[in-house]
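With one protein chain withheld, the remaining protein chains of the complex are depicted in position.
What follows is chain A.
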Amino acid sequence: MKQYMLSIIQPDGPEPAPEVLEPIMKNLDALNKEIREAGAWVFAAGLFPPDTATVVRRQGDELLTTDGPYAEGKEHLGGFTIIQAPDLDAALEWGRKYADVLGLPIEVRPMHHGTC
């Protein structure tokens, strides 16, 4: 088995209205349950918006702290799920389900020491 990180790429800005969000969250819960029942679930987390992020970096001898996020842009990582899958096709299958439920792009990326 390999491990993959499924990143949810979210547009910046206010959250959608509750009546929009509610059915999505219901479907998302169902999908997360399906992933657990399939034995593919490893870990998942949702993130606060990118303006809550802070970047720390070394510059010469100094360690600088700046208001984040690191990457400029109109979309950022909104959350992620780590899954285990036998191969990329299986991982992409979960990725497709997330993309379908959330209506957001999902980046599927293999993890380095993700063999388990």
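Quick note on the criterion: a contact is a pair of C-beta atoms (placed from the backbone, for glycine too) under 8 Å apart; a residue touches a chain by one contact, two chains touch by 3 or more; residues count from 1.
The rule is short, and it goes like this: contacts and distances are computed from a predicted model.
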| item | value |
| --- | --- |
| Name under which UniProt lists the unshown chain, selected from "Menaquinol:cytochrome c reductase iron-sulfur subunit", "Sulfurtransferase", "RNA polymerase sigma factor" or "TRAP transporter small permease protein" | "RNA polymerase sigma factor" |
| Which residue of A:6, A:28, A:91 or A:106 touches the chain not shown here | A:91 |
| Missing-chain contacts mapped onto chain A | 2, 85-89, 91-92, 109-110 |
